[in-house]
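All protein chains of the complex are present and in place, except for one that has been dropped.
Chain IDs A, B and C follow the sequence of writing; residue 1 opens each chain.
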Amino acid sequence: MNRKTRLALFAAGAAVLAGVFAIAFAGLPPLGNYRGPYGQMVNALVVPERNVTDAVTAVNFDIRGFDTLGEEFILFISVMGAALLLRRQSDESDREHADHADDREVAAPSDAMRAAGMLLTAPTLLFGIYIVLHGQLTPGGGFQGGVILASGALLVYLVGEFGNFRAAVPRAVVHAMEAIGAGVYPAVGLATLAAGGAFLQNILPLGARGSILSGGTIPIINAGVALEVCGGITLVLIVYLEETLEQKEE
Amino acid sequence: MNCESCGTDDVTPMAPLPVAIPLITAAILAGLRSVLPRRVSFWIALAAAAATLACCVDLLHASRGGTLVYWFGNWQPRHGVALAISFAVDPIGAGLATLVSLLAITGMIFASRYFDTVGTLFHTLLLAFMGAMCGFALTGDIFNLFVFFELMSAAAYALAGYKTEDPAPVQGALNFAITNTIGAYFVLVGIGLIYAHTGALNMAQIARTLDAEPASPLVIAAFTLIVSGFLVKAAIVPFHYWLADAHTVAPTPVCLLFSGVMVELGLYAAARVYWSIFAGTLGHASALRAMIVGAGCATALVGAGMCWSERNLKRLLAFLR
Amino acid sequence: MVVRTRDPVAQSVTVSFYGVLLAVLFVLFQAPDVALSQIVVCAVALPLMILLALAKIKKQREHEP
Partner (left out) sequence: MSHFPYGVAAWLFLVGLYGIVTSRNLVHLVISLAVLQSSTYILLLGVGYRTGAVAPIFATIPPSTPAVDPVVQALVLTDIVVEVTVVALILALVVQVHKRHGTIDPDELRKLRD
């Protein structure tokens, strides 16, 4: 199949698809008129029944918590898969190409940049932790906070030596973080099951509204997800960087 | 199936286990990867798979009397509106889950002989794959269906590209990944449309809403999108081009799972979505049913045959060695 | 806004920009949670991965001839 036929095929397919979309979207209620009962019921019950002020977090980690379990494992598996695919490769290529590495060396970051990076690292990490902890109160949560934490770890890499990065974030620790984070979610589910509730039923005391520990199992799961996401994203970045990393050390 | 959302009946607490056991074991294995010897991790994985199989058989047994409904987090529906995700366990779904775990066990045992370098990571991926397929077969929630579809796919991409020494698998896995991802987003657009129209994600509830009214163009469009998305996964004829790539290149134990179940699951999803949601509102059931079943049988046969002939020799050799 | 699809290698920057634009749209849709994660993903994780993958490919290419 050459480019032209493919383009023609696409044009035909796209026309059909556009037609389907047009029909479908014409039938949708106009923007802003949504009156579905599901969301409104959720909105009405999260504060009184869960002492949680962020309805989105409540949906994610409690009401539809099982979706998030699946989602978290998608992340987990993808990271595993990416690590698997990339690691094999760097094992082979590094040996052959190590001698070329010197002339491609990245310029060392300037002192100013390094200082700025160091200054930024701590606030980034703090901000990440803040976002995680307040997940059930204000926008944010384990996922967003986890990525911010991972980017904090990355800052260490940007400003420092690669060796520093490795020292700051040892591989084994990242692996453990990822696995423990991933394990927390089903563990909570099984624990609630063992305690006589339904899978992922929120059976812990709900705590005071607006406090960091409110929401029963939500903060636990939230922290687990944060750990998993932070570990996962850092791991992916590490594998992508690994080639460079090893060349530099030789 | 009509009683899906009035299901306050005492349902076996087994229902979430076919998903929870493989997933938590996968996480544990990944965490202890550097500590555990390969043999030990193999036995742990096998034990988890066997436990899953036992749960599935139990579910199959329990679901003979009718569809079992399990509400996650014990969120019972209120005023007829389903709040949480439910598992709707019917004999077909439970049977598929049983088949999945059986094949996963076979694949695991087989893999321990087939690969020289089968590591813990392989077991992790396989367990997650298995858990996702069980969840996919059992769920009664349409967005949850999508989530497990994606989890299943992610594990499948990684498994298809597992043998990275050869060039062919990687390319096959890539084609497989791209095609399936596009398919998944067809499904998601369809789900979005359905949610906009009915305000529900629970399949039984959607069906009740749709039954009460004549089929609108929107519903038909959503149906088309969802079903064509799942048919990409099932590799039904217009979408079959990824199949040869992925299946013939995947390592044999994985191939077993791919052609044995995953394709059927795509088909099952299409059929399930049709029967539990659209059957009432889109009338022409028998023709469509015949079409889906016929195409499905043909595809399954072709896929299994292809896989078998391709790998037969290698398989025999592996066992003899 | 989306005419960017035909861009060359510098796409990661465009993706980032596009992501932030989407995030603004999400805020307009009253979805701060989603907007936050969109910023985090599209402005940090996605372009970074793309850049790293490109760098890796480029490195391989240099060694091959």
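Please note the rule applied: a contact is a pair of C-beta atoms (placed from the backbone, for glycine too) under 8 Å apart; a residue touches a chain by one contact, two chains touch by 3 or more.
These figures come from a predicted structure and were not determined experimentally.
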Contacts of the unshown chain among the visible ones are A, B, C
Of B:A173, B:A207, B:V227 or B:A271, the residue touching the omitted chain is B:A173
Which of B:L126, B:V147 or B:V219 touches the missing chain? It is B:V147
Residue list for chain A contacting the dropped chain reads 1, 3, 6-7, 9-10, 13-14, 17-18, 21-22, 25-26, 28, 30-36, 38-40, 42-44, 46-48, 53-56, 58-60, 64, 67-68, 71, 74-75, 78-79, 81-82, 85-86, 89, 93, 137-139, 143, 210, 232, 236, 239
Note that chain C touches the absent chain at residues 2, 5-6, 9, 11, 15, 18, 22, 25-26, 29-34, 37-38, 41, 45-46, 49-50, 53-54, 56-57, 60-61, 64
Omitted-chain footprint on chain B covers residues 143, 147, 150, 154, 157-158, 161, 164, 167-168, 170-171, 173-174, 177-178, 181-182, 185, 188-189, 192-193, 195-196, 201
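Note that only the chains that are shown with their structure count from here on.
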So the chain most remote from chain C by C-alpha centre is B
Expressed in whole Å, how far the mean CA point of chain B lies from that of chain C is 31
Whole-angstrom distance, CA centroid of chain A to CA centroid of chain C, is 16
Shared-interface residues of chain B (touching two or more other chains) are none
Counting only contacts in the complex, chain A reaches chain B at residues 20-21, 23-24, 26-29, 34-39, 41-42, 62-67, 69-71, 73-74, 76-78, 80-81, 84-85, 88-89, 172, 175-176, 178-180, 182-183, 186-187, 189-190, 193, 197-202
In their shared complex, chain A is touched by residues of chain B numbered 13, 15-16, 19-20, 23-24, 26-28, 30-34, 70-75, 78-79, 81-85, 121, 124-125, 128, 131-132, 135, 143-144, 147-148, 150-151, 154-155, 157-158, 161-162, 164-165, 170, 193, 195-201, 216-218, 220-222, 224-225
Within the complex, chain C is touched by chain A residues 54, 56-57, 93, 96-97, 100, 104, 131, 139-141, 143-144, 147-148, 150-151, 154, 233, 236-237, 240-241, 243
